[in-house]
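Sending over a structure as structure tokens; questions will come in a sec.
What you see is the complex with one protein chain gone and the rest in place.
Let's look at chain A:
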Amino acid sequence: MLPILGTISVFKLNLFELSLILYLVAIVIGIASRGSKAGANLSFAITALAALLLLPIPFIYGFLSAEPIELSLWMFGTSIPIYIDALSAVLIFVISILTLTSSIYSISYMEYYHEIGMFGYFAALFSLFSVSMILVVTVNSALWFLFMWEVMTLASYFLINWEYVEESVRRAAWKYFISMHFLSTLPLVLAIAALVTITGVDSLTELRTVTPTLDPRLIAVLHLLFLIGFGAKAGAVPLHFWLPDAHPAAPSNVSALLSGAMIKVAVYGLLRFCAFVLPISYVLGLAIAVIGTISLMVGTLTALRQTDAKRLLAYHSVGQMGYIWLGVGTGLALAAIGNPLAVVGLVAGLYHLINHALFKGLLFLSAGSILFRTRTRDLNVIGGLARYMPYTAALTLIAALSIAGVPPFNGFVSKWLIYESTFLSGNGILVFCGVMALFISAATLASFIKFYTTAFGGVPKVESREVPSSMLFGKSILAALCIITGVIPITVLNLLLAASKTIAPIAPPTALTVTISFVTVAGISTFIPLLLIVTMAVLLLLGFAIAVPRGRVVAPWDCGERVELKHYKLLALHYYRTYEEYIHALYELSHKLSEGFGHALIKTAYFLANASNTVATTLSRRITGAALSRAMKALASASDAMASALSGKAIGNALSRIMWALATASDAVASTLSGKAISSALSRVMQALAIASDAVATALTRASVSMVRGIGEFVLHNLKEFYADEAVFSSVVNALHGIARFLAWTVLRTDINTFMSYSALFILMISLLVIALVVGVTP
């Protein structure tokens, strides 16, 4: 593999490194050009080039069946281990193709956001977002994975928050930020920290060799944590509540990347950690399949009644991710019991992953085109756009038919493979999931017929015109791929077969046979897309031979007057009303569930804040102040010790200095307050109480200090063993410092109180859980 990349190298750099350097250049140019449109365009162009350079990698895996490549990148004065196998190559394909097309699209599209300005920063963030995803799927270190994951989350947060002048956008971005940190980052931090501390290995490929010896109960807990962490990012029901707000709020070129690529990265993470690093489990596979089925039902049926173009697409992302989960889950469950059909399930899930990236990216770019020209996303308002935007209409129709699973487009083949793997599994639960997938396929069709015909069908209600050619070009690439991957499935199936082998090497290849035109499952069920096209073409010609279409367009009239046609088209609102009323209960239930989760999250936050507030006010202020100052001093010294022991660098000192300053300040405040209160009789009682609780507080403080010290020593003891290389750690610390600066920048944009309370709460939760975990796993 490496020689192949090496032979086409430039300046002794392989393609991967060259592409990363171009990404960095794009980021630097973006930041340097600030508000300049030209600089931003240059940055977009370089990002597109960087993505283009990555495209050969999946093809090498697909057609030369190469071995995994291992590299080590020198960045920030430290080395990042890189491991690219076929599974990474699948994701590289998805991310780079979407980055390529939406970069080209962005050049014209960003004019829409000229009031915001800051084009350069947008381009830089866009590039950072893309490169962080590339690194997430290629990095060979659990901790670097976590770091890149966080960079990805932050970059996407800024991009979602781009139109920050809108209240709704700020709220959506905030919802995204909070739910991602609580539900995705937090479980992943816990799981990866536990995995790395217990095994003492950080490299994913090495972890793979040591995990089979772990306690099965621990593996089950890790599976659960990964399922929550990646499920929240992938928008799996019931952790999907942030997605329909966040994806439409972002600019459409970012929505394409969010829905097309980022949520797929979560599937990669799930497969990498639960099926590659950790041993496969039957129950986990089944759980993923069932969660997928619930997601596809809830997501798609909710999408059915949306009338906002981008919100409709976002709900379909939840639904289509359900198909991917169903395929992947079926594959994992069958692989765990040694069923040869496992390979079909895995390939089907990954195939749908690629397909969804292609058509959903295209659909979001189309919704962006509509927004660009009509300045609205409401499907009730627009109509008849096919007359003004014929190319956009045709491209949207291709995407809509693909997602609806109409043969011979790509969505059909992947859905068909999902049905094959579930229906033939012989497992009642999986067959049931398959039946539901079949049913939801009809609902997807219904939804996209509505999407296409309300936006492009009927007579125009508003004046419009076709979008600029760079936007059309970006979309055409995706549309062409939708057709090619559907008609000649071997273009991606070889790569997917290689990827499924990295997960389930036991499955014999006979379960899925692929040639240039054939796809055969289990040697029985065959589909030949090319012959379907020939058959359809011959039969269409037969139709034309019987009678060629001939007719004339006549405008209708009534009593001698021309009729205003635009009033005679159904509005998006009126589609499938009876059916929606019939399944009303389902909507209410899912609404309650999703809102319930969101509310529960916020309620927990407020409850914790209130509880700590009550505790603070109940105790005497002096005591609290003193105890607080003592606790802070203890923490400060502990963290100082930790920091200096870890790096001995400025960051630790700065932190401890801040803590000392805070401690002194709170002490001063406390004594002032108590000085005022001392004259009253009440304060004497309080003082008596205070003395008593002071003793308690001192004892508690001592205990906690020793605990913190113990934890610090434990962590130090463990960490020092793994991180002999101090440079790694200092670079991580530096990077975290950079993230904190970024955060400070957002504070200027968002409500500062909410920000501070959530951040404090977040840190509190993480530290509590880490303490619990560390205490729990210490022998």
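Note that a residue touches a chain if its C-beta (ideal position, glycine included) is under 8 Å from a C-beta of that chain, and two chains touch if they have at least 3 such contacts; residues count from 1.
We adopt the following convention: contacts and distances are computed from a predicted model.
Comparing "Hydrogenase", "Universal stress protein", "Zn-ribbon domain-containing OB-fold protein" or "Branched-chain alpha-keto acid dehydrogenase subunit E2" against the UniProt entry of the hidden chain yields the protein name "Hydrogenase".
Across the entire complex, the residue among A:120, A:292, A:345 or A:434 in touch with the chain not shown is A:434. Touching the chain that is not shown, out of A:226, A:325 or A:416: A:416 (per the contact rule at the top). Not every partner is drawn; the one left out touches chain A at residues 386-387, 397, 404-407, 412, 416, 419-420, 423-424, 426-429, 431-432, 434-436, 438-439, 441-443, 445-446, 449-450, 452-454, 457-459, 521, 524-532, 535-536, 539-540, 542-544, 546-547, 549-554, 556, 565-566, 568-570, 574-579, 582.
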